[in-house]
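Missing here is one protein chain; the remaining ones are kept as they sit in the complex.
To keep things simple, chains are lettered A, B and C as they appear, and every chain counts its residues starting from 1.
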Amino acid sequence: MSKVTSMHDAISDGVSDGDSIYLAGFTHLIPFATGHEIIRQEKRDLELIRATPDLIYDQLIAAGCARKATFSWAGNPGVGSLAAFRRAAEDGIPTDLELEEYTHFGLIAALDAGASNLPFAPLRGFIGSDLPEHNDNIARVESPFDDDYVYAVAPIQPDVAVIRAQRADEAGNAHLWGIQGEVKIAGLAADTVVLSVEDLCSEETIRSDPNRTVITSDDVDHVVHDPYGSHPSYAQGYYGRDNEAYIEWAEIASDVDRVEAWLDEWVYGVENRREYIEKLGAGRLLDLQPEHSYATPIDMGAYR
Amino acid sequence: MSKVTSMHDAISDGVSDGDSIYLAGFTHLIPFATGHEIIRQEKRDLELIRATPDLIYDQLIAAGCARKATFSWAGNPGVGSLAAFRRAAEDGIPTDLELEEYTHFGLIAALDAGASNLPFAPLRGFIGSDLPEHNDNIARVESPFDDDYVYAVAPIQPDVAVIRAQRADEAGNAHLWGIQGEVKIAGLAADTVVLSVEDLCSEETIRSDPNRTVITSDDVDHVVHDPYGSHPSYAQGYYGRDNEAYIEWAEIASDVDRVEAWLDEWVYGVENRREYIEKLGAGRLLDLQPEHSYATPIDMGAYR
Amino acid sequence: MNYTKSELMVVAAARELENDDSVLVGIGKPNLACNVAKRTHAPDLKMVYESGTIGSNPSSPPLSIGDPVLASGAVSIEPMRNGFNYYLQAGRLNVGFLGGAQIDKYGNINSTVIGDYDDPDVRLPGSGGACEIAGHVDRTLMVTPHSERRFPESVDFITSPGFVDGREGRKELGLDGGPEAVITDLAVCRFDEHGEMYVDTLHPNASREEVRAETGWEIEFADDLGTTPEPNEEELRLIRENLDPDEMYTDQGE
Partner (left out) sequence: MNYTKSELMVVAAARELENDDSVLVGIGKPNLACNVAKRTHAPDLKMVYESGTIGSNPSSPPLSIGDPVLASGAVSIEPMRNGFNYYLQAGRLNVGFLGGAQIDKYGNINSTVIGDYDDPDVRLPGSGGACEIAGHVDRTLMVTPHSERRFPESVDFITSPGFVDGREGRKELGLDGGPEAVITDLAVCRFDEHGEMYVDTLHPNASREEVRAETGWEIEFADDLGTTPEPNEEELRLIRENLDPDEMYTDQGE
């Protein structure tokens, strides 16, 4: 059963004002196109959850979509800080931004508890840090077997997760390769899942390599075919990170007027990702293109 | 750095009397050749850990190698019960067999805690069952966040894990496809790891598809190239399960004299897996051979 | 139509499955039942095996829950921890098949020991995945021959919880769902408002007396006790020609 739809329809159906939302991907396959569609549809009061808020959350915050950020590292990876995030967190511009803060391990463990239907996840984390004093969802738990202890985090179950993968069939069974990040558990923990891919493929392609599957159709509500949907982050085997865009955003984000102009031009001013990519131009895409390098094949065998 | 050695040397170096040992693999890639080598070297007083003891532990128990079994389902999969296991557990023949019993989920969670260096792992398991009354490594734990509860299991960290995979490089970086079972966490939880593979491959093959890697060289102590080392279980893409052997064992195992004769012929009577396979004969191997069915390639991309 | 008791059991089990179910399949009759359902009224039935294969589409009857036919052509394969953690525990599976040496009045199952745990008369295989399947799916189905030995009033050991000591008892433990049907060679049994097993339909040619004689307590019969519907031609053809031509799990005596 096909779940293929447009990003517009996926977001207008899947995301409501006030939702908690996880745009997944650890530096890889970040759902930028989805973030832009959320901005275009002027969703409000969102709780943005993500280990690494990255540029896309900076843009959502700058556009006034957010009321809260749940995170573990808020920066522009390899470049510096997130100016819009800081402006909201420090000065309430354009909206106040409540913060719920973890370490990477803590946030990922909380998401794993959410995906697992567990009331908490234990980790040897937060030890010696001041963080637990500032987050009620972190608590010390004693081992029932000896005098050891751990910290526990409460489960995180987002209303919506948006995940990207290289390819999926129309029902939403997806293959992802390269850095996996927290994509799988974000999808499993959330109520609604929007899956966006570089390529649509046949169900046979998925079934030819079941170990490659990151999520299956039962957990996916909408499938969007959105090539280059992760630009300016990257898709392993498809395109590299557009570092200019990361450096450029660091400059733009520090100035509210420039942010508005940028949103007008690159988000409100285009209808969808296709227009954004056309505007970006073929030359820029070519510069981001890697050479091919195929994985050594494996034989699953056909058994009778 | 090559860790390639013979099964004889891997076991004589890696396994000592009294060790706890996990021969990994859930119905798939069961290390039969390793089990037979352990029998040939007359290792004694082993704690055999494994979710599904299967024929290989029945044979180890029948040969007098075991003092304890830690397990969650002791049967001949798809056929019936394990006669030698039962004889030892019920009547102490040939040795008494202490039992430490879990559910599958419980045992796998304990192994995961062992692999993770956690003092316990929580699960919604054992609820309503009489099992926790009989195992001190299962305890109830309350949630620190609400009035929910779970059971916890104590970590399992075997002295030795033996794992099989389809291919590995000489340093012990391994690719495994098909059913994964608990192979990875058994390898990560154990002190010593013996890795046995169908094929040795180049490091480049491993690096061409890093998402396929089940364990890396740092965790592997010995690499054994042992084709058909999982017969009569199977290796995805290489050979199918030899069901006749499973059915035959059910008959043999119920009679102590027939067990002795079988061990004499198929274990003590051959020097290594190669002789076992030669004795089995090419015809039988041909019958187990699947047709080829390759996974659709993926492009990792070469980035500069 | 001529059919055997085994065939009737498989078909009765198949009819318990619905099109949008995700089922944790066991080997033997449960596997046949799922495949009959998928090829008749439940084409979207999602078959998941304890070995972590998701959306399997086996070309022949699997010899074990980890058979390569379950892996080749599956939609996904999960390591064991993920299968139990994300699929079973997180409620992604809604039907499970269970078996055991003993099933009692409340649908509790014993597959651990006959007699005392520490000095058993018979050491059985143990839980495997059963305990948590019984705890986490919405509906458990049991397919087993009917005999007094197998149906005691109370099991020697609870491996897998049914309604424990009644529907309230199960609820107090925090468990939803529970036993749905027990399909024997004599009848299809279900569970009443207290969580007690009763006979819902008798198989053609089976009698109340036979059931009473083979059950270890005074089992009740439904007021509107029905007759189990017979297998139809298509179902039998599937079993005999496609799914179990070698009669590994069914006697197909004409």
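A few comments on the model shown:
Keep this in mind: a residue touches a chain if its C-beta (ideal position, glycine included) is under 8 Å from a C-beta of that chain, and two chains touch if they have at least 3 such contacts.
Owing to the predicted nature of the structure, the values given are computational and were not obtained by experimental measurement.
By the touch rule given at the top, the unshown chain touches A, B in the complete complex.
In the complete complex, the residue from A:Tyr22, A:Phe71 or A:Phe120 that touches the missing chain is A:Phe71.
Set against the missing chain, the residues B:Ala24, B:Leu131 or B:Leu188 yield one that touches it, B:Leu188. Which of A:Ser6, A:Gln41, A:Thr95 or A:Gln180 touches the hidden chain is settled by the complete complex: it is A:Gln180. Checked against the full complex, the candidates B:Thr5, B:Thr103, B:Ser217 or B:Ser230 give a single residue touching the omitted chain, namely B:Ser217. Screening B:Met7, B:Ala66 or B:Leu118 for touch with the missing chain picks out B:Leu118.
Along chain B, the points of touch with the absent chain fall at residues 1, 115-118, 173, 185, 188, 203, 206-207, 210-211, 213, 216-219, 300-304.
Listed here are the chain A residues that touch the chain not shown: 26-28, 51-52, 71-75, 77-78, 81-82, 85-86, 89-90, 101-105, 108-109, 112, 123-131, 134, 148-149, 178-185, 234, 236, 240-241, 243, 246, 290, 293.
Methods note: only the chains that are shown with their structure count from here on.
Of all the chains shown, the one with its CA centroid nearest the global CA centroid is B. Most remote from chain C, judged by the distance between CA-atom centroids, is A. The centroid of the Cα atoms in chain B and the matching centroid in chain C are 28 Å apart. Chain centres here are Cα means. That of chain A falls 40 Å from that of chain C.
Residue positions of chain A with contacts to 2 or more other chains are 117-118, 211, 300-304. Within chain C, the positions touching two or more other chains are listed as 53, 67-68, 71-72, 77, 85, 89.
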